[in-house]
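Structure record follows, encoded as structure tokens.
In this view, the complex is presented without one of its protein chains, the others remaining in place.
Let's turn to subunit A:
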Amino acid sequence: MATYKPLAVQAIPKFGDAIAQDTLYWRGYKTPVQIKEFGAVNKIDFSPVSPYNYAVTASSRIHIYGHYSQEPIKTFSRFKDAAYCATYRDDGNLLVAGSEEGSIRLFDLSGRAPLRQFDGPTKAVHVVGFLSDKYRIFSGGDDYSSDLWDIPSGRKIISYHEHTDYVRCGCANKVHAGVFITGSYDHTVKLFDARTKNSVMTIEHGQPVESVLLFPSGGLLVSAGGRYVKVWDILKGGQLLVSLKNHHKTVTCLCLNSSGQRLLSGSLDRHVKIYSTTSYKVVHSFNYATSILSLALSPEDETIVVGMTNGVLNIKHRKPEERKENSEKKRQPAYRTHVKGKTCTPKREDFCASKPVKNILRKYDRLLKSFQSSKALDAVLEPTIRLHTPEVTVAVMQELHCRGTLRSALAGRDEKQIDLLLTFVSRRVIEPRFTSILVTVADMITDIYQPVVGHSAVVDRQFLKLHEAIGKEIDYQEELLEVLGMMDTLFATFAKKTVTYLEDNKSNGLTETIQTNTT
């Protein structure tokens, strides 16, 4: 036997961004902390070990910030000119940085003076980094070369002069010790292996490469340059996997989140976009005040740090997870007796006698079930439903219309209620999904309350408003039709002439019939 079926409210697919898990996740950051640096922030690097300090390279200084401190806990400032690309080693003990004057300096985090200074490049070194064996450093600079340095001896191991323009970015392979890549303004990304004399692979990005990134597995390479972010499959010989064009200015920095599931890109257009690495769709994006030069994400995604061209460092911390407070509540004895026996899990041989599920109906459903049309309509004209879920109100009206009781539900109302009804109708009647039923409702209201027009100023005003709303809508529709007509003529001229032999074929059947009939 059937139970009462609650009213089905037509859900309309929501246009625009649906609130996805991602949105919720990336929204879960506090309001940013801003720190003013001395110049454009060209690199931010998180220490890979706890407490996850981060090194910020701006102008001629390298600041080390702690997790929540707004003052640097350490500063390296022995650069004559701008410092570049301060990068932590995997164990978080050493830091290497390039500089405008061409030297590469290696710092111990506990000391102040550089441990080593690698001299050799004649021009600015924009990119430095440790290889994953910890004893070698790669660098790239404005002298078009990519070099490899030995830390213990402090000497250059090998130098590749393959790029034909400034080398501006690089990245070491985390899995294979001798492998690193550099990207250059000559539009290429080159893959080097320390064991060989020449580059192993060259990838044509197409624009000056601003940033490169290797996936933790080392199989995928992401390059950013111009407005494009491109993902390449190294294992397939540098095949282009996907090309993303979601920024409208040069993409300056790339970053992966801790799980490797999301790719972040920052750009001069003041946006940080977050892509899913499975679908390469933008799942979220952040807005910043000025153009972004550098970007880093702490392990566990606890902090997003963004450096801007105007020297502002923007730090966002994650909100602490909301704890469920149920566990902390004191259990009262009454509750315990109430719960008694409910926690029992049935064993396999037990017979389960289920209690009939009591389905709780909404108020309007209860009223509809007992055929109280007027009250049901009253129930859905309550402000909470009327304002937030107008589709419920309209669905009830539709249902009442189906039952043939809409007129009696609308009739017999006082001034206040008519005012309310008319406000609702005149506001919603222009929404296409509600139009058909609300036109009927408006019709009925005018029909029913026509005799009392002129008795109440409030109702009269509402009628005028309704009139105005409908008039506007008609004008709008007319305009739309005009546009449609114009477009039709345009399309008609573009469309090919359809084949005309169809017409001839039409008589075919007829003649055949005659033939068969006569034979």
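Observations on the model:
Just so it is clear, contacts are C-beta pairs under 8 Å (C-beta built on N, C-alpha and C of every residue); 3 or more make two chains touch, one makes a residue touch a chain; residues count from 1.
Definition applied: contacts and distances are computed from a predicted model.
The listed choices are "Large ribosomal subunit protein bL33m", "WDR75 protein", "thiamine diphosphokinase" or "Exosome complex component RRP40"; the UniProt protein name belonging to the chain that is not shown reads "WDR75 protein". Residue A:S276 is the one among A:N93, A:Q207, A:S276 or A:Q372 that touches the chain missing from this view. From the options A:L24, A:A289, A:L387 or A:C402, the residue with contact to the unseen chain in the full assembly is A:C402.
For the chain missing from the display, the contacting residue among A:Q21, A:S50, A:N359 or A:T493 is A:Q21, taking the whole complex into account.
Within the full complex, the residue among A:Q207, A:T309, A:T440 or A:S456 touching the omitted chain is A:T440. Where subunit A meets the omitted chain, the residues involved are 1-5, 7-8, 10, 20-21, 276, 278-279, 281, 368-369, 398, 401-404, 436-437, 439-440, 502, 505-506, 508-510, 512-513, 516-517.
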